[in-house]
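Before anything else, here's the structure in question.
Just one protein chain is left out here, and the rest sit where they should.
So, chain A:
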């Protein structure tokens, strides 16, 4: 997919960063703003019920190129969006000592959890006002609930005793060693500490056989998780007016984009999504897809490698005990 723009755009880089944040007027520790991951974590210990956050934004745009080109009335704006709530806030930045700066106000009530912060340069070009002539390549993530500013790329793992833990709904599953839950913002693996030996096996044991079996168990859990996540993501797809499925957001987007090329390698991701959605809703060819989904999940769980290790270790210990 390639994009063509019917008016001139500048070549120079557009970059921006969050230089600081405040919660209800109190400055947030800068360690809650990760310049590396481009994430702001807006959770302050002991201050769950804040009303308003303010983000200091600083941007660098190719000022000289823009001043000497066909662009006039150049404006630099920061845009906060959240797909879940379809909210959108635009903040106009002002030129300030060689760069552009401004403050984005984030009212707690207007958003739910995770906002995207992007930056655009808008100008009049070819007699048309308000055209986006450049956009920052990298966007920031503003997480209203996180305590740590990282782009979460791992699932949550919840270790608890299913019998008497705080989650009452887990009690009927007290004889299950694990469960995968895919509702919510991030899938969670519940590990049953009441199932004796499971957590020990997954821990770093000293015995090679034990370690190999632990890895095999992890592989099994991970295969379950990836399969469950894929089904969950596919079943949640929203369709537009023409019946074309839309890409989901968050982890569902990640899961589909990463697994589809293994499941339907000869289709582009967009065609793959359409194909999967079509087969599932029309129930034709859906069953034929199951081995492919299973294959994609096991690939992510590194099943071949980990099973191979177990077989080698068992073979060696078998020789030792007979020899």
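Everything that follows uses one rule, which is that a residue touches a chain if its C-beta (ideal position, glycine included) is under 8 Å from a C-beta of that chain, and two chains touch if they have at least 3 such contacts; residues count from 1.
Methods note: contacts and distances are computed from a predicted model.
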Quiz item: Unshown chain, UniProt name, "HTH cro/C1-type domain-containing protein", "Polysulfide reductase NrfD", "Aspartyl/glutamyl-tRNA(Asn/Gln) amidotransferase subunit B" or "N-acetylglucosamine transport system permease protein"?
Solution: "HTH cro/C1-type domain-containing protein"
Quiz item: Out of A:14, A:191, A:234 or A:276, which is the one that touches the chain we can't see?
Solution: A:191
Exercise. From the listed residues A:84, A:176 or A:244, report the one that touches the chain absent from this view.
Key: A:244
Self-check item: Absent-chain contact - pick from A:75, A:113 or A:267
Solution: A:267
Practice problem: List the residues of chain A that touch the chain left out of this view. | Solution: 1-7, 17, 19-20, 27-37, 45, 56, 126, 128, 147-150, 152-159, 189, 191, 199, 202-204, 214-215, 218-219, 221-222, 225, 240-242, 244, 251, 254-255, 258, 261-262, 265-268, 270-271, 274-275, 299-302
